[in-house]
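One chain of protein is taken out of this complex; the other chains stay put.
The letters A and B name the chains in turn, as written, and every chain counts its residues from 1.
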Amino acid sequence: MNQETLMKIENINLSRGGVTVLDIPELHVQRGRILALIGPNGAGKSTLLFMLAGLLKPEQGKIYFHGMPIESRAHLIQLRRNVSVVFQEPLLLNGNVFENVALGLKFRKINKAEIKDRVQNALAYFGISHLEKRSVRALSGGEAKRVSLARAFAIKPQIIMLDEAFNSLDPPLRETIIDDLKNTLNETKITAVLALHDREETLRLAQDVSVMNSGKIVQSGTTAQIFNQPDSEFVASFVGTETILEGTVRNCTAGNMIVDVNGREIEAIGDCSIGQKVFCCLRPENITISSKAQEKISARNVLEAKVSKIIRQGFFNKLILDCGFPLIAYITITSCEDLGITHGSIVHASFKATSVHVINREK
Amino acid sequence: MELIVQGIIKAFELIISFDPEVLGITWLSLKISGTATLISLFIGVSIGTAVALNNFFGKRFVISLINTGMGLPPVVVGLFVTIFIWRNGPFGFLEILYTPIAIIIAQAIIATPIVMGISLASIQNLSPNLRLQILSLGANRLQMVWVLIKEARLPLLAAVMAGFGGVISEVGASIMVGGNIKGYSRVLTTATVMETGKGNFDIAIALGIILLLLSFIINYLLTQIQQRQHPR
Partner (left out) sequence: MKVFRNSKVIITLMIAALLVAFGTSSVFAGKAANKQKNIILATTTSTQDSGLLDVLIPVFEKKTGYFIKTIAVGSGQAMKMGEKGEADVMLVHSPDAEKKFVEEGYGVNRQLIMHNDFIIVGPSADPAKIKGVKSSAEAMKMIAKTENLFLSRGDNSGTHAKEKKLWNKAEITPVGQKWYQETGLGMGQTLNVAAEKKGYTLADRGTYLALKKNLGLNILVEGDAALLNVYHVIEVNSAKWPKANAEGAKAFANFMVSKKTQEIIKKFGVDKYGSPLFFPDAGKKVEDLGK
């Protein structure tokens, strides 16, 4: 992939009260991509985000923006002016919606006509044009969140950073706001760094993921890499042991769809447009293993696979199968013995179309 | 009882008829206390904001000092201002003892910690992330401080009113540094003390009523502001 590093940090170190809160040898933010920082509470996601946004100074190490190190106050202001941060709370100021969205533009002393134009544009992205004159005191939680997102986009930043921006929202509202954000990011091609701790949000929004724990980045990679090939127990437990398959919708009729994953077809249910990129998530306990392909079976997906690894986990075995893509299955130790499964065995893995959890990605 | 009734009747006569002396004293009080409050507003809000926004060694100590200053006894202020500005004091050359300026200085000293303390608290009460949010929207330091002050403007307004309420009703310092000079440095409180001493209870009551009225207006506005701050 032809990637350009927009921001880079090197040997960052920060401690508070003698405790190291950040220790990051290296991190790249690629232009035009969406990077998620995920990890448990207190992992340092927000701290790292604020540091990237120029709001927090590292004790050691350097931050590069467009290849230039941030060294002076002027650099810092320069960085801040190109970054926009959306916080967990909406943090709106007294006044109406227009005034709030215009704030960043006013700081930049942009002329009135252009401010008006850009504010209205930003409001339209988040579907809140009708709220322009409303006082922020009269906004609902979701509306306030949209205003804070519009405010961040109005300044046309090079990078937008979101700090757990959806935490305080109820699930249905969260879905629609995430959709709006996704569309806006797609259309504007703005680079984004998101601190998240919800795996589904991560799957829906992020292209790259860095998993953090106790101030350190434990694994970085594309979303599929992180979810499918966790390289440590910590990452595995955090992202879950589901198989996450990246695919494209080939066909979709009456709620039945065919997703192309690395040339193999998976049947799932749902309503998607053709060409839509999706993640297909499969829970390992939903995979059935048989030594031969069954003649008649309700499961719509039957794939030939090779057992590449058997890991004993208490009372069951975890099988890592290769069927053109990695697939994880749990079976009991007895069935493993009954079927005579060993390394390299060829088996058939079957799962129902209804057990495929489809998550939409960008178009 | 008769004295009170008569006093109140006479007092209202004086107020309604716009008695020039009573009116003059009231206007002078407003000017002096208003100016003092304005000075305290600039000093108090800027220092209060600076202390609230910066972390430095001894910050808690400074905040305790400011909070102590909020209850500065006016007579103590009066005494020290007098010592500093009398003819043979360090600022004697200014020759401002027994002038309205001296009262303004003393009252500003009384009001400044009040305004400072309340500004400090109201800026500190804003969400700490709000500062970061404003900075991340591209504000320079001045723009950020200005936005924060605007955001805290209702509590700050309350600070100003508390300061004004404190000084307009203050007598100890005003009489010491102002001297209660007729038509020059005689304000509502000092005049009330003097008229009481002279046995002119009607005028004293009239002045007292005006002072009460001013206090009421101030407190009414304060309450309005506070109610607005907590609408639910």
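Rule of thumb we're sticking to: a residue touches a chain if its C-beta (ideal position, glycine included) is under 8 Å from a C-beta of that chain, and two chains touch if they have at least 3 such contacts.
Please read these numbers as outputs of a predicted model, since none were measured by experiment.
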Displayed chains in contact with the omitted chain are B
I'm checking contacts with the chain that's been left out. Which of B:Ile101, B:Met144 or B:Leu211 qualifies? B:Ile101
When the complex is taken as a whole, what residues of subunit B touch the one chain not shown? 3, 31, 34-35, 38, 41, 86-88, 92, 95-101, 104, 150, 153-154, 157, 179-182, 184-185, 194, 196-199, 201, 224-225, 228
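Convention: only the chains that are shown with their structure count from here on.
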Of all residues in subunit A, those that touch subunit B in their complex: 50, 53-55, 77, 80-81, 83-85, 87-89, 91, 93-94, 103-104, 107-108, 137, 151, 155, 161
State the interface residues of subunit B toward subunit A in the complex, per the touch definition above. 127, 129-130, 132-140, 143, 147, 150-151, 153, 231
